[in-house]
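Each chain you see keeps its place in the complex, though not every chain is here.
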Amino acid sequence: MKRIDGRNFDELRPVTIATGVQGFAEGSALVEVGQTRVLCAVTVDDKVPPFLRGGGTGWVTAEYAMLPRATPTRSIREAAQGRVSGRSQEIQRLVGRSLRAVTDLTQLGERSLIVDCDVLQADGGTRTAAITGAYVALYQALAGLAMVGVIAGIPLKSAVAATSVGVVQGRILLDLCYEEDCKAEADFNVAMTGKGELVEVQGTAENKPFSRETLETVLALAGGGIKQLFQVQQEAIEKLNVR
Amino acid sequence: MKRIDGRNFDELRPVTIATGVQGFAEGSALVEVGQTRVLCAVTVDDKVPPFLRGGGTGWVTAEYAMLPRATPTRSIREAAQGRVSGRSQEIQRLVGRSLRAVTDLTQLGERSLIVDCDVLQADGGTRTAAITGAYVALYQALAGLAMVGVIAGIPLKSAVAATSVGVVQGRILLDLCYEEDCKAEADFNVAMTGKGELVEVQGTAENKPFSRETLETVLALAGGGIKQLFQVQQEAIEKLNVR
Amino acid sequence: MKRIDGRNFDELRPVTIATGVQGFAEGSALVEVGQTRVLCAVTVDDKVPPFLRGGGTGWVTAEYAMLPRATPTRSIREAAQGRVSGRSQEIQRLVGRSLRAVTDLTQLGERSLIVDCDVLQADGGTRTAAITGAYVALYQALAGLAMVGVIAGIPLKSAVAATSVGVVQGRILLDLCYEEDCKAEADFNVAMTGKGELVEVQGTAENKPFSRETLETVLALAGGGIKQLFQVQQEAIEKLNVR
Amino acid sequence: MKRIDGRNFDELRPVTIATGVQGFAEGSALVEVGQTRVLCAVTVDDKVPPFLRGGGTGWVTAEYAMLPRATPTRSIREAAQGRVSGRSQEIQRLVGRSLRAVTDLTQLGERSLIVDCDVLQADGGTRTAAITGAYVALYQALAGLAMVGVIAGIPLKSAVAATSVGVVQGRILLDLCYEEDCKAEADFNVAMTGKGELVEVQGTAENKPFSRETLETVLALAGGGIKQLFQVQQEAIEKLNVR
């Protein structure tokens, strides 16, 4: 049985990552996963948050937002509402943690990398696409620092990428589009390193609890998809004129 | 090898749940897990959020906050900062989802139950303690509605409780206290139904990715702890003069 | 003629003060006046507000809030509204002034004591209960500083406690519960030192102006009640293992 | 012994009240007490706050603010800070209560009168000046409503005016200017009706508690000053071309 958009249960949507799209940023990547499009830009800042000052260690943090018409229905700007929504904050904490999990912060020196993830179009999976794209933008920024000798090498312990899996009408499906996501009984976001280890697993029963066996299947499916994402990341990185 | 506070790796801290502690609320519970103390109060509101209006279905939502001196260091009040922090929003969304996963919202009618979880003292595991206590307070409020005939029965499909697990110096430990939590390489929050199914799994590598095998062990350990929590919940519920 | 809850016109509700209830704080007290319950926690901070810096003098300040279901009807959290309400600000200014009036700030050194007063349950008189409880928590924190030699002695010039009085259907009543407070024609909050002097008198005609004679009676009644509060405070302090 | 500005202990500063200064408002008054200048404007609104809807009763409320350079040192605008300060809220609640205490709200019908008190220049006593001026502006607005038959008469039960008293170096002084206010050991705001009854008494020990005898003297002194304020109010009202 085919899915809404004709894919197999274990099939990712078409994925592309273009670098250099925000030319003023130290690193940038536009990631497209099906109709989902997220623009990631990395800024290098010579300060760290107060809790790290004087420790000689760096920091990686992320911000996330959606353009008002990224979605079929317009959403009110968070600036107009005077606050960052709970959903955005949850996502930017997730993206930041995933990137820090593969970064050797001790090799960064006391500087911060801020990764802005702005969703131009949203068709499900924006947070996992943000992680996948942000890694490439982060690589570019770190490679730039290494190239000019600010840091000794690229302090990344591994790649990191992420995808979603959902249970829809009892079937476990990889990389949900928005229409599938709306009907999911349970949904999962999984971020994995290039070595096959997990950095984030978030499983949520929307209206039907799930078994440990389901979670096992989910992780296997996610692992397969993420391996393909590593390939796309690698190709994008190889096109950069950095090493 | 014993833990900081002398527990075994698979041992919960002492847990108690007292009901009726906020007498003006429709349901209330004070849950204590070791030194962590969370006050849960349920309010029944005859309105539902806009996206549910006219659908005949109810809603369960949660709010979460910490008193400024719940912690060893005083934290600034969120009201004084003019906004609910990202952490609080993330937790209240988690608590709300966990409770909705076991509630038959169609049997509630168009009314909302708001569960306020206020942390009086925080020694790790406040979000999972909030879920565990909130279930009891929710039961009391729903039982009250059923007793006066507003709803036909208690629309709970199962109990729900939650606990944390962490990887500390390579050992997988149940129900982390704050001191253990600070040193954890990875930590996990697991919410489970009385039928042994999962409603939330959140695993985060703080600075060391984890394997799928570790996640398996985590879930087994959490499952064992949560079974004991169901026992404490059940005892608290039996003391209520409701059915 | 008896009052709603059977008390005489000059009778306080039952009052208890328990210390040490927020174990992480430098001082803490849970004060209960009838069904009103306020949790007071004191934090010692090694900074003073800008207007005092360099003057060698300390400061005592207070914050006040109510849990959403402290009351029969749920109130929206101030953090969710993005601001501290006018009522809360008025009360925290009152509590702070009352405590400063009995503290020898010059003996404190350049440090601040922040007193958090959180209302767990509200049945009238929360602001005066907060003052009464806060004094005990403040004493504990100051005694702790003195015990370790940070300050030479306990820089309190006197105790301070407070109660309310109201004119209800022409009768002048001590320590109003919420139901009486709602019907009061005029109400009064009085804070007094252990030496019988006044530090705060706030009299407000809700819908019936009052005479100077009424105010005289109010002060006498309040004075009688506050003397009993000093007794409860003293007992709580004597149980502390501090001097 | 003369005061800073040559007055006797029981002497008000020169007081004037001019009406009609904000010509677009339904009532307006510019009150000057020494160098303190407050502009009061009354707006009639055909709505009442939610808690009064459907009750047939009206409402009187006040707002208070200071221009940034009302004071020797510029203060930051509350709008720029994004919130009304605690001090402003406390004062506007005081002004509103004082005016409601003399207004027969049941004769107003379901409408609100909003009294804006904006301090053009501040030399102490702005809150009491605001009450004194606001009464005249309120009278003008109500007289206007009565004149066109919207209400049957002017629903004011009495005049209301206010002044301050302070204890400065042990002397009890009427109507403090800013310089005196800064040095006051205790200060008092008193609002009184034209019948000599009290509607607000606020006494605060700044750094020296006060006795009941002091409060007695304060009330007598305030009463004398307020009688003169009624005279100035009456003259301003008589000049209005309303009855």
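Miscellaneous remarks
Per-chain residue numbering starts at 1, and chain names A, B, C and D are given in the order in which the chains are listed.
The working rule: a contact is a pair of C-beta atoms (placed from the backbone, for glycine too) under 8 Å apart; a residue touches a chain by one contact, two chains touch by 3 or more.
The structure displayed is predicted, hence computed values, not measured ones.
Copy number for the full complex in this structure file, with 4 chains shown: 6.
By definition in this document, only the chains that are shown with their structure count from here on.
As a whole-number value, the distance joining the C-alpha centres of chain A and chain B reads 28 Å.
Our note on geometry: chain B versus chain C, Cα centroid distance of 33 Å, whole angstroms.
As a whole-number value, the distance joining the C-alpha centres of chain B and chain D reads 51 Å. Each of the following residues of chain C touches two or more other chains: 82-84. If you sketch which chains touch which, the chains link end to end in a single open path, with no loop closing it. All chain pairs that count as touching, in label order, are A-B, B-C, C-D. Taken together, the chain C residues at the contact with chain D in this complex read 83-87, 89-90, 92-93, 97, 100-102, 158, 193, 195, 197-207, 209-212, 215-216, 219. Across the interface of their complex, chain B is touched by residues 22-25, 28, 35, 39, 41, 43, 45, 63, 65, 67-72, 74, 77-84, 88, 114, 116, 118, 120-121 of chain C.
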